[in-house]
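Shown here: the complex without one of its protein chains, the others still in place.
We just call them A and B in the order they show up, numbering each chain from 1.
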Amino acid sequence: MEVVAERKRTSVGKNVRKVDGVALVCGRPKFTLDVDIPGTLVGKILHSPHAHAEIVSIDTSEAEALPGVVCILHHGNVERIPYTTAGQGWPEPSPYDSFLFDRKVRFVGDRVAAVAAESEEVAEEALRLIRVEYRILPAVFSPDEALADGAPVIHDEEDAAGIHDARRNIAAAVDIPVGDIERGFSESDVVVEATCEIPYFQHTPIEPHCTVAYFDEDGRLVIRTSTQVPFHVRRIVARALGLPMHRIRVIKPRIGGGFGTKQEIILEDVAAALALRTGRPVVMAYTREEEFVCARTRHPMRVRVRLGAKHDGTLHAVEMEALSNTGAYGAHALTVLSNVGSKTLPLYNKAPHLHFHGKAVYTNLPVAGAYRGYGATQGYFALEVAMDELAERLGMDPVELRLKNHIRAGETSPIFEKIGEGREGKPMVVRSCALEECLKVGAERIGWHKKRTEKRREGPWAYGVGMACAMQGSGITGIDMGAATIVMNEDGSFRLLVGATDLGTGSDTILAQIAAEVLGVPVEKIVVYSSDTDLTPFDVGAYASSTTYVSGTAVLRAAEEVRRQILKVAAGMLEEAPGDLELSGERVISKKTEKSVALSEVGHRATYVVDQHQIAATASFVPPESPPPFAAFFCEVAVDTETGVVRVERFVAAADCGVAIHPKLAEGQLEGAIVQGIGHALTEELLFSGKGRCLNANLFDYKIPCALDVPHIEVALVKSEEPTGPFGAKSIAEVGINGPLPAISNAIYDAVGVRLRRAPFTPERVLSALLSR
Amino acid sequence: MRLSGIKRYHFARDVDEALSLLAAYCGRAALLAGGVDLARSARGDLEGLIDITGMGLSYVRGEGGGLRIGATTTLTGILESKAAKEYLGGFLCEVLRRVAAPPLRNMATLGGAVASAHPWADIPTVLVTLGAEVRWSDEKGEHRASAEELWQRQFRKMFRNAVLTEIRLPAWEGAFAFEKLSRSACDIALLNCACGLGVEDGKIAWARVAVGATPRRGRRLTWLEDFLVGNQPGEGLWREVRDRVEAQVEVSSDRRASAAWRKAVVGPLVARTLKRAAEKMGDA
Partner (left out) sequence: MKIYFELNGEQQYVDIEPGESLLSLLRRLGMKSVKQGCNTGDCGACTVLVDGRAVRSCITFAAKVRGRRVTTLEGLGSVDDLHPLPEAFLEAGAVQCGFCTPGMILTAYELLSRNDDPTPEEVRAAISGNLCRCTGYAKIVRAILLAAEWKREGRWR
């Protein structure tokens, strides 16, 4: 793979203006709900008030009689087809345990029926008029309860598939032993154990889920939706509704954030069903309350880590056990569970004895799904707290302990081979790793050594510093495919068509930068069109930190093929060999003589003049490996010892994402992920009543960080060159969220000597720990 | 906002018109100033809205060292007024900067805060400490009462048929401070405290202390006020305040915080607030 030498680069590595930036800052109507289609009906969902119940009867006669109500759907009038709502490649490694409408409800908020009406008011009135008779069943609200003898079976339907052990409410399970773990612990000089727990966190994208389903002039169904996975939406909606896939077009316009909750089929199936039944366009949008409870959440988890090490700090045995609450349906249950171990254990690859095991268990609570970090976040909380305890036991500096144990370029871990995405993985050697440098940079910037000895106090405020490190992946090995088509216009500009999904991450921009670099044009000459299943080639979508690495490589390959075609035409025009020509400054330039020709001339010639043909190429890429980005996190906290209030004063993150295609966008991913992580650590938690009803499904009581909550954040991009990545790039989207939970917990320990192992670290929990010290 | 049953929106020109409109609707209309509480309420039964922001009730005037604030003055209006900046060294401004966020402060009115008096709110605690007087009009005429006394009554029912007109804050010779504990930096209080001290010859001459969001609405700790008088401000006194407050203040649990935590922190919270007030006087 030819790489343009760094000092000559004109696009890659530059902070170009986002291709959609101007439109966004001018408020142009680019989001899902910003279109008005005449005749659109409003769709609304009737949600279950019970955590676990059978639907004995549904009487919609009164609701249907209401003027303005056009259609009501429920289990009695739709075909019953099991599917998964998880936006994953086929075959989805999630149970097929969901139905458009089922005869049973499994959490407060579950779907009972859906109405399409002429207005929102009429739709809501209709919901109130639908009479449902429920037979209430006993419900379980934690994995422990769900696993207990005699627990009610949540998925007792006969036609579900892919559930690990439905009778015991186990959606998925993993058990990955390496070596002999108990022997490993007995051979260790020091053994520590830490169990960490996280509750229900929700992504709270500022734009709730929304979808418009309508018909084009040919009567094909078009779904315009706020999604991270347009191609999976198309396939899964086709399955759920028994429609041929080619009769469906899915378009993703600008969307207002996702973070994983939009890696899912949430409203598209219902909206499409209503549109098909009524023959009219249907718009559906979640309220903020529905967004909290009826979209997706992070998997609440309890993770236990046991570490055995030698006196010199080398890890010898690592055990990780995870108990995951997947909620009422099993989307992403297996894969998130697998990632708890697969994205954490390879980081410290020195231990020959490993055991990773765990279960994902159904409960009668909101459905957990994909959330940035995807299991690694939960895993690193426990692992990095355990490492901190180990460092203390050994009398070793926590940074030194990491330096002693972390994986380095040229090394591997047995975990890469053992755990893939719901199946076995593939062996992999890490080719780029600047974690050592990240640790040094981070430690220096926060003033680690000075602050560790300082023990600063001001009145009731005690200060401390803590650290953690993490890795993630870049795409899913052997499974994720991204593709790109580049078409040359006659004027020397280009169209870049990618299935890849920009959810605000800026992927449209960085993919254009990659193409621009190869084609020797400014980014403005690349017109990007993305995420339209009719017009763009396939891409799995935005998840698993795959877009830069996977979709980016597809773009690189397509651009190189287009370059080859251009050079062939230009060779004829300049009468030189293609091998002597290069692209630069919108021209084809000879490396040997003074001759050159403008790209516009090449385009014009190929379109109208000689040997007319369309200069274009489509390329695909499925990654044979998933090079991890690495990050080191350092934070300083102040703890009010009288009230338990924790303030994060400073947060430093140094990350190795390979080469940053767009440094500011990469920084933005880190900064945003860190603040989301601070929310996990300090304030966020969904609360439920004893009957499984969510008590704080609103932004007034589910507190996410505001601008005043954010400490002084400093991010540093530490370069490495990933030989398999486009221009040396890896990924950055997720790894940042893995740091705050353990780093803040460790900093609190440094400040006041108590370990917070249950998130969020509310003033109440902190004070309680302080008082019982 | 879910108020779809509204049939008419009125712009009242004066108090009498507002009152007669209220009467005509027989309880199915609401007065509207900023509308923040109304829009978030579940008053689906409402048919009429009576906008009272055009009745000349937006003003902030200093009078005899005290403050007169029109009921429909927005919180931002108070924050930016010269009179409020001068009152008690800008104490009211200090408090309001910690209430909600600027766009909400641009909408919310002081009268609205008095009429809703949410138990978790900061303004009621502060008004009680300051000894605020509330004035309103109903069909029987004009009335007044201290905010403290008003909130012991069925005030919400009362205000469905009355127009709040003015809030008066008396003059004080001393210093006031306010503290709150919350989940994030832009949040309601899990516990709040407002207090004022007057110091003469190095000893406390008078004290006002109120604690709110306990989770109950702000109330004065008159027993603590009595105790403080005659004592010398200082670390010794603040320690004793902590112990007494922890022992005697009633708190309970709600979904935002437990009684145990509130009990443990209310002492330090009150002590800190008093200490800050004393520091403002130069007598920490």
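To be clear about the criterion, contacts are C-beta pairs under 8 Å (C-beta built on N, C-alpha and C of every residue); 3 or more make two chains touch, one makes a residue touch a chain.
All figures in this text were calculated on a predicted structure; none of them were measured in a lab.
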Residue in contact with the excluded chain [from A:Thr505, A:Ser530, A:Ser590 or A:Thr762]: A:Thr505
Residues of chain A in contact with the chain not shown: 15, 17-18, 20-31, 33-34, 203-208, 254-257, 259, 285, 287-288, 503-506, 664-665, 667-668, 671-676, 698-700, 704-708, 710, 713
The missing chain sits against chain B at residues 1, 3-9, 11, 32, 35-36, 39-40, 46, 49, 51, 53, 76, 97, 100-104, 106-107, 185-186
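Please note the rule applied: only the chains that are shown with their structure count from here on.
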Chain A to chain B, mean C-alpha position gap in Å, rounds to 44
Which chain A residues qualify as touching chain B in the complex? 121, 460, 642-645, 682-683, 687, 695-696, 700-701, 703-706, 708-709, 762-764, 767-768, 771
Chain A-touching residues of chain B, taken from the complex the two chains share: 4, 101, 181, 183-188, 190, 255-258, 260-261, 264-265, 268-269
